[in-house]
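Sharing a structure, written as structure tokens. Questions coming.
In this view, the complex is presented without one of its protein chains, the others remaining in place.
Naming follows writing order (A and B), and every chain is counted from residue 1.
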Amino acid sequence: MSSTERAQGPTGGTDDGPGTAEFVQEWRNAAYNCYSSGHKFCREVCPVMQVTRNEVHTPTAFHANVVAMEQGLLSIEDVARDYVHCTQCGACELRCPNTLYTGDFYRFRTRTVQLVKAVRALAVDQGIHQPGWQRWVEETDRQRSEPVLGEVPVSQEHVADWAAGLNLPVGGETILFCDCEGAFHRTSVPRAAAMLLKAAGVEFGLMREQWCCGGPAAEMGYTDRAREFARHNVDDWRAVGARRIIVFDPHDYITFTEDYPAWFGDDYDFEIVLFVELLAELVRDGRIQLTRPVDRTVTYHDACRLNKRKGVHAAPREILRAVPGLTFKDVDHVTQWSYCSGAGGGLPIERPDLTAEISRRRVERAADLGVDTLVSACVWSERPLTEQGGKRDDPIQVLDLLEIVALSAGLAEEPA
Amino acid sequence: MIGFRLSAQLPPEPRRVNDTVVQRFDHVYEVDPALMREHVQQHDFPAWDTRRIVDSRWEHLAWMHAHWADSVVSGEELMSSGE
């Protein structure tokens, strides 16, 4: 049984634990703003809910629980595990009428992602840990990078191995930030990024000592640790006189444009550039020439953190349409509000079974279009999608947008 | 500029539309902030987020039309064409 506790009554929440009252006070109106509306347009776009169909995994429940905590019906112990079931893709909060129809008018919108992070942090503060996340963050703390299983052993010593032979300088006004999954697992993505920048004549360097961005730790509730990583990275940027940070990983982009500003305030004066938007500009301006045909039939997987959380969906499509030889079967980005790879928010660590099923469904949708390749712009999504694509009788290959562009620009060879 | 800068996210000062509505961006109405002081406080709302929501709303409505039918007939066009 998923829930073996057989409580005699619903009267949990008598022992609130430290921080619960403050948490409830902070989130009270936001919670009522969901609870009082009770429309559940979040539900069928939620990637987890689409698989589990379990109401306790819905954004509605995530908000209602706060009201129930205020009423003394539930405590953080009762619900902490429920909040594991979120990829933080942002579909729910965008699809919510309180955002989509009135969020801009009231300057008050549904913020499920922030709520989930806050509940996870409250749980950690009260000593309620999810074992996988706890180990993950401890390992990240030890090695300064996330313990991703990959081609390269995770350690500070190897953090820039992906750039071997590229002769990239350290420091400068523009820094290319490489996330952990790219640095140690899918190294072809940062290599493609670096080569494309060089080909376009963009001057950039690497950090002196790059640590994890801290975003994953913050997503799992370990906010203090996350801020230590962030502090290190910002200090490193300042030490080399950086003014502009280029990121290709959507997760880093969220961390640098939402978490870091919240933590550092107005002093945070860096320009954060999303690689895919810069790339679209470089291709448009002819600074990167896409001359080599790529004979593939592809569809594009909208990275959740770009499409849903940042409204970035045009640039990747513009780039794909500029690749010669490519047959591009597009599914519009609004339909893709309900798509996800399941790779975000720590879900693959605590519920790998759900990540695998979410990815399987995503790949199946691609297969229905008759494509041979699923193109993503999120390096984290590519591991579970690749696994599922490879398991099919008619395999679907998963490529990063940068990998495809590097092929077309003649900077890389077709993968075996 | 394609990059994000925190200093560029501060919305412009509002100008009044009527007794209860103001405007900071073209075509985007907002509640008079004075009406959200006592019971619900407004969020810190970066400019990119306002644009994202407004764009998403129209994209969603366009999606809903396409979901229900192949085409949408325009009343204005019918009235001007005298078909």
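The criterion applied here is as follows: a residue touches a chain if its C-beta (ideal position, glycine included) is under 8 Å from a C-beta of that chain, and two chains touch if they have at least 3 such contacts.
Assume contacts and distances are computed from a predicted model.
The listed options are "Transport permease protein", "Acetolactate synthase", "D-lactate dehydrogenase (cytochrome)" or "Molybdopterin converting factor, subunit 2", and the UniProt record of the chain not shown names that protein "D-lactate dehydrogenase (cytochrome)".
Across A:24, A:56 or A:279, the residue that sits in touch with the chain not pictured is A:56. Residues touching the missing chain, restricted to chain A, are 1-12, 28-29, 32-33, 35-44, 53-56, 61, 64-65, 67-68, 71, 73-74, 78-79, 82, 95, 97-98, 101-102, 105-106, 108, 335 (touch as defined at the top). Residues touching the missing chain, restricted to chain B, are 17-18, 20-21, 27-29, 31, 35-40, 58, 61-62, 64-65, 67-76, 78-79, 83 (touch as defined at the top).
Here is the rule we use: only the chains that are shown with their structure count from here on.
If you average the CA atoms of chain A and of chain B, the two centres end up 26 Å from each other.
By the touch criterion stated above, chain B contacts chain A in their complex at residues 1-7, 9, 28-31, 33, 36, 39-43, 45, 48-57, 59-60, 62-63. Residues of chain A touching chain B in their complex: 29, 33, 94-95, 99-101, 103-109, 111, 244, 253, 256-257, 261, 266, 268-274, 277-278, 281, 310-311, 332-335.
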